[in-house]
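All protein chains but one are shown at their positions in the complex.
Up next is subunit A:
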């Protein structure tokens, strides 16, 4: 995906900006150059204008001088000589200025030489006339000879030539400037158009490239999102599948438990029942050994029935939906122990129950828990006098522990690891009956409430079971 690469993107942008900016700078430079040419042309035109003015000034001064001479000759009044003298003072400067203004034009210099020459000739003729007039000579014949007029005409003709040439030059320059201006306008316009078109084309190209990159990125993001959604859907369907399988498995387990509960107990009842019937109907005819075997048969059936019941309870503890409500452990314990007292009224057992132990939990499961723990305590204290069963709570590390303690036979802690596994027993069946499922059930109930259970015991020194009931597991 090269277009989404930031470096490439930066290069793209740089190209899109740098090229048009360069072209525009070139355009600006070109325009500046041509405009400066235009200004120069204009400057030259103005220069020719000045030269023409100077030509006219020279012409005027010459006319002043000629009319001054003529007036004086006609009237003899010295006042007529004043323009002649004034013009005579200014004329050299004016001619010099005119010549300076024409500097750099070789043809004009030739014309200027001629102008000076003719001017000097006229001056000479004028001086001669004036001196003849003052000496009362025949100035009239000199005038009549037309020498002065001819020289002034030649002067005028030279001036006309100069001014005509200057005018021609000015016109030429003006035309050139106009042409240059028109060219600048046209070239600038074309150039701008070209740059504009190029810019538009470049921008379009870059935009297309960017859009392609954007599309590609978008497509990538989309495909990633699609993949994510697909994997999510796959995961969900897998979860749904597993849930379904689990539900089916649970249903099977439930129906299995139901069958166990219902169907496996029936043959046991039949075994015990028919054994009993045999004993009742034909007891007298049976040998003592036969009667003993019947007893064993019935005991085995009863034990099997107990096993089935305990296993059912274990599985029910796992399957049952957990409720959470305030449960008075003390009250349940009192009621459980009361049942035991009724069952075995001959036993002398001291029960010490801490009152008001209220916990959050499932009342049915907590009753099963206490039935098992207190039942064990009741059972394992049966062989001693002064039996004591206690229920109390302790707080350790901010956590409340509940404890069931007895002063019964206890057990060897070496086997404590097996204590909570099903079918594990610490004692011989001949000493203490039991299926070995009770503590496994107890542990499951504690775990389902989010708690832990442990046991401490010494052989002959009693046992203590401590458990916590923290947050109920959902």
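The rule is simple: contacts are C-beta pairs under 8 Å (C-beta built on N, C-alpha and C of every residue); 3 or more make two chains touch, one makes a residue touch a chain; residues count from 1.
Going forward, contacts and distances are computed from a predicted model.
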| item | value |
| --- | --- |
| Chain not displayed: protein name in its UniProt record ("Cytochrome c oxidase subunit 1", "Flagellar filament outer layer protein Flaa", "Response regulator" or "Ni/Fe hydrogenase subunit alpha") | "Response regulator" |
| Chain not shown: contacting residue from A:41, A:301 or A:426 | A:301 |
| Residue of A:63, A:291 or A:312 touching the missing chain in the full complex | A:312 |
| Among A:89, A:266 or A:430, residue touching the chain not depicted | A:266 |
| Residues of subunit A (touch criterion as defined above) contacting the omitted chain | 257-258, 261-263, 265-270, 272-277, 280, 298, 301-302, 304-306, 309, 312, 316 |
